[in-house]
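Removed: one protein chain of the complex. Kept in place: all other protein chains.
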Amino acid sequence: MTLDLVYFAWVRERIGVAGERVDTGAQTVAELVAELSAREARYAAAFADLSALRCAVDQELADFDAPLAGAREVAFFPPMTGG
Amino acid sequence: MTLDLVYFAWVRERIGVAGERVDTGAQTVAELVAELSAREARYAAAFADLSALRCAVDQELADFDAPLAGAREVAFFPPMTGG
Amino acid sequence: MDVRVQESGFDFGAEAAAFAAGRRDAGAVVTFTGIVRDDGGDLREMLIEHYPGMTERAITAIAGEAATRWALDGVLVIHRHGRMTPGEMIMMVATAARHRADAFAAAEFLMDYLKSRAPFWKKEITAHGAAWVAATVSDEAALGRW
Partner (left out) sequence: MDVRVQESGFDFGAEAAAFAAGRRDAGAVVTFTGIVRDDGGDLREMLIEHYPGMTERAITAIAGEAATRWALDGVLVIHRHGRMTPGEMIMMVATAARHRADAFAAAEFLMDYLKSRAPFWKKEITAHGAAWVAATVSDEAALGRW
């Protein structure tokens, strides 16, 4: 499965890119996180503390156990600070 | 004791004047109300239901049992509808 | 603290902008505006009577109470009296604070007290006649939460 990944705020800064396209067999967001973290230290650093992280699947907030079947875009970012 | 009385909204309309100066021996607002109500029917009509009435002594909201000693101005009006 | 009781209209946008302008210390500004509402479609005008002297005093006391309860950087109250037509603005309040919870709470408190404790009385003039607006139980009850 091909996914577009996008990163924001300090997640973007730690990973070093604003987004990328990946091929993955991950079934859930959590599996994707584990796969990326195993790949390179910068991902492991960005994803070290999942409680400090939020994710969205196809631009909707999601849990880390959300399934990826049919997804096109997954985003990772810290808790939001709008307003 | 000489007091300036002022009336607002339908209290003013029922009594027929916006204000007047009276001489009274009343010790409290309630005594003043009783004195005025005994004087003329238009006062009795305006003061018939005290629960629908509010009063102020020297421009501060007051209870009907408030003392009149030292007071200069007493106001009668319906519940306020500002804002 | 800026309290104005006046017969003339006011420019809500200009007042709101001036109130918010240049605040580098207050992160939150809340405004409330009350507009003459024409529920039945037959309201010709609204007449607001007030108690000159007591009005300013009561509003200033209410605003002072708000300033003791919440950490505010500014309070504005403008309230009109006299005649106005549907769609016209009756009054506005504005509050500025570091935190939004304070600005919101103070604005709601001001409104609740202005509704029931500032000496204004509204009269509605329709095609069918004139009637004083009755105070509502809910407006009186709203004071209970503070």
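Letters are used for the chains, namely A, B and C, taken in the order the chains are written, and counting of residues starts over at 1 for each.
Heads up, the rule we're going with is that contacts are C-beta pairs under 8 Å (C-beta built on N, C-alpha and C of every residue); 3 or more make two chains touch, one makes a residue touch a chain.
Values in this document were obtained by computation on a predicted structure and should not be read as measured data.
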item: Which displayed chains the unshown chain touches; value: A, C
item: Touching residues (missing chain, whole complex) on chain A; value: 6, 8-10, 12, 56, 59-61, 75, 77-83
item: Missing-partner contacts on chain C, residue numbers; value: 11-14, 16-18, 20, 22-39, 86-87, 89, 98, 100-101, 103-104, 107-108, 111, 142
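In this section, only the chains that are shown with their structure count from here on.
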item: Centroid distance [mean C-alpha coordinates] between chain C and chain A, Å; value: 48
item: Approximate Å spacing (C-alpha centroids) for the pair chain A, chain B; value: 72
item: CA centroid of chain B to CA centroid of chain C, Å; value: 26
item: Sequence positions of chain C contacting 2 or more other chains; value: none
item: Residues within chain A bordering two or more other chains; value: none
